[in-house]
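A protein chain is absent from this complex, but the other protein chains hold their places.
Entry: chain A
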């Protein structure tokens, strides 16, 4: 099986590069925060410093992990699902479902183990830089020595590998359990957007939790003496709701794409094709929608939060406030960077798997421009829906925190920020789609 797995990896480089990159970045991000937690256990670290470092490492790192693991799982999901036909072929020539499943797992482990080890290696200097940031901000004592080591880096790598394997196993089981047949219905490769119950449940719980924290902020923590109590309850709400909506993305995409289909369809055959592809194969494009939602909700939510904090108590700036905001910015920056890479990755993987289908369009007489524009129109629909949902999710942080700091439902400033972030996100999504199509090369050639 391992020989077959390696051959298959070489064969579909683009799709696996996407998995590799997300696992690499994931291990680097989680590992960097894990080193803080390990540093806290070092000798000579005061109790207060140890508490700060542990909270930072576990809590902030935990948030990052949630996003990272979700991304790795979804990228891996795309690459496995797109191989339904090939797995059907393996089954026909005599592979049992178990063998086919093992092949998928073997590939996933090769890619993610290598990526996670490299990512953990990157996490070592990244963790060092994080600690330096905290020391300079005066958040921990200058005497705290960097203690990142094998325990932190190893567990980060292990976490990424294990999640990837679970994701691969779940997807593989769904793909390999069917009857052995070559005539896999095309529809299966795209998915209709129906999700297993547990995925719906996870999404709803996350959204409800985020909204709950928002309500707690307005009703309870807003009135407390500590000005940062409201921040601690509302700060992560936008990310929670954003990730929850991202988990539900296939269903949301199906509904919303159908809503905008009549309007987009008026934009000629290109928009018409795009509208149907997005709504009827929302399972596939949901993987692109998810990071767009998270990117928008995290960036808008946290940056607005920092802005409100700066306006309301920035005048009487405390060291504590400065470092908290610095940290907020660092974390948001990392999440945004990660989500941006995911958008590019997911598009590359999705488009690479559609080569045959896009060629089919060319055979039927679509010009290269028409094919390219229809993929771009899909990206436009996904980006539009993604930023819309992301903005809605960001309200879960922005509104309660603005209320808590007596700015009212609408914050007093920085209203230029959301449109700017939205424009950047849409531009990124369109560019990702464009480069993914260009990477396919010419779509002509001999018919089969």
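Observations, loosely collected:
Simple rule for what comes next: contacts are C-beta pairs under 8 Å (C-beta built on N, C-alpha and C of every residue); 3 or more make two chains touch, one makes a residue touch a chain; residues count from 1.
Throughout what follows, contacts and distances are computed from a predicted model.
Here one chain is missing from view; checked against "Anti-sigma regulatory factor (Ser/Thr protein kinase)", "Putative ABC transport system ATP-binding protein", "NuoM family protein" or "Amidohydrolase family protein", UniProt names that protein "Putative ABC transport system ATP-binding protein". Checked against the hidden chain, the listed residues A:22, A:277, A:312 or A:425 yield one contact partner: A:277.
Across the entire complex, the residue among A:122, A:260, A:361 or A:417 in touch with the chain not shown is A:361.
Interface residues of chain A facing the missing partner chain: 183, 185-190, 268-269, 272-273, 276-277, 280-281, 357, 360-368, 370, 444-448.
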